[in-house]
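Complex shown without one protein chain; remaining protein chains in place.
For chain A:
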């Protein structure tokens, strides 16, 4: 990345300013209310903070907590039905009440924004270059050539290779990560004083997330801008922010320096959030630390009573919590402000922080005592391959290439075991699942369920087999028919397999209780449930036929953190209770570390590393696994500051154009460090997956595999 960009007025700004003096951005008692048919929605209820030059403030909260709305209020881009009160001052100048014309002069110039979804945030019909040029010329008088030159510099700064050529490309020709870089280029185009980032990496893969965070850091160093980072990911904030504001139900409930919040939380919600995220770096006695979920759901923002909005979900609630809403006050003389009536108890240690939430038991099953080799395999996949032809031509189709979605993978799952299948989007995880669920002979290789080959099954046997292998999908919203009562949705697999109405009805009640819902919920419709509850319903549906294997396709990635923990614990409990085996597909390695016994890492249609969770996570041997693990931010500010990241260059290559030899080599950091003879081996020889020396259950597909501790 070149550093040759000369920003016009960056020189005058201090590099590492102390957070004293007049704040750059000062928000005081900000309220935002939307009128709706149900009544006034009080989306933001009193937000105050100061942002000093060069500082990073992280705003953390779940969806609906008002964090994005408060940022949009700063930009003045809320819809017309929003009523905003309070004060937003930029360098002492009041922004609230400015007209659109005046605000337009500030937007993009003094305050810039990077949005969440880079796929839809760029206008599809203009070239990337033109859109950056536009961002420049709106605020600066530049000749066409000068603007173009500056836009090329910006593309270079944010790490877009070959800017001359990419300048003329349209957004759809860019990957998600590249588009987010373009967004950053536009945001820093006019050397802004404040950059607002609204979940800038949420839609991206972890390795790309690491790249984008790096690009943002560089951009900040160059411009000296202050950053307001909105996110739900406590890991991202830990390494990036100087101070943190935790929002709940439209209000900050805890505010302070990042270390304070992470190591001395003084509000049960923050404590719950920190306890509910599965972590890469912590393992308990059994290799796992139990997660403490926050029960219940956030309150509706219409007609909030004068009580602590968290009271219904709080394990240490007392009477006063239901009588008055606590104010944001420091818990002690040298403590940061938090909004909790019991902050003094938390501060003094009367209530120990780690005992605020009851720690659930990690359920055990009789199978845990049986060594793995003695358990029978339930699903065996050998040399599985799925290639899609790439066709061109309208009338006469001709084959112009092959998409190697799954290119020869082996794994097996034994009774009572969870295998995590991880990899970036596009690596072939979903294709693998679909091939297994199809239960027919694959293009090449074999799939065996309970020892019988899928290829040899008759139609009737296949139907029978489907009872034993069920799936839970990622998006519980989309995988339930909105017009079908959930009871019917759960009963559907039963009815399909010939259960009578009465018997199915009894089973539905039983299933609902099993997943932590009530039998009377059966007559309700999906929209009446929250995301976490919907996913429980999907789990109940998958369990209806007493399957032996459940395939979980990103089952928690669409859920908020606090909800996620509850579903993970439920899955854990069900596995123990019912003796299930899981194939758990996820891109979130922390979740996999928490729930899986074994893990398989996929890259471009192949498994590059497989083994038991502790070996793979503690001593990853394939460079890709190492990079993947190193890219994951830890929710621990001190560790984050000390870690150095392995940044992978570029994006996942297209499975239609797989590199020769080792398919990972063009992104491999190890390859770069090899000598010519070794490099030619990587280029010419496709590495096979071989067991690591001295390890029973750990194998990697790398010519130069070598363990490296990265977490």
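By our rule, a residue touches a chain if its C-beta (ideal position, glycine included) is under 8 Å from a C-beta of that chain, and two chains touch if they have at least 3 such contacts; residues count from 1.
We adopt the following convention: contacts and distances are computed from a predicted model.
S.K.: Which one, "2-oxoacid:ferredoxin oxidoreductase subunit beta", "ABC transporter permease", "FeS assembly protein SufD" or "Sulfate adenylyltransferase subunit 2", is the UniProt name for the chain you do not see?
M.R.: Listed in its UniProt record, the absent chain's protein name reads "ABC transporter permease".
S.K.: Looking beyond the chains shown, say which of A:117, A:214 or A:678 touches the absent one.
M.R.: Hidden-chain contact among the options goes to A:117.
S.K.: Which is it among A:109, A:148 or A:681 that touches the chain not included here?
M.R.: Checking each option in A:109, A:148 or A:681, the one touching the absent chain turns out to be A:109.
S.K.: In the whole complex, not just what's shown, which of A:75, A:504, A:682 or A:702 touches the removed chain?
M.R.: A:75
S.K.: With the full complex in mind, choose from A:82, A:138 or A:465 the residue touching the hidden chain.
M.R.: Reading the full complex, the residue touching the unseen chain is A:138.
S.K.: In the complete complex, the non-displayed chain touches which residues of chain A?
M.R.: 75, 77, 100-101, 104-109, 112-113, 115, 117, 120-127, 134-135, 138-139, 170, 172, 183, 186, 190
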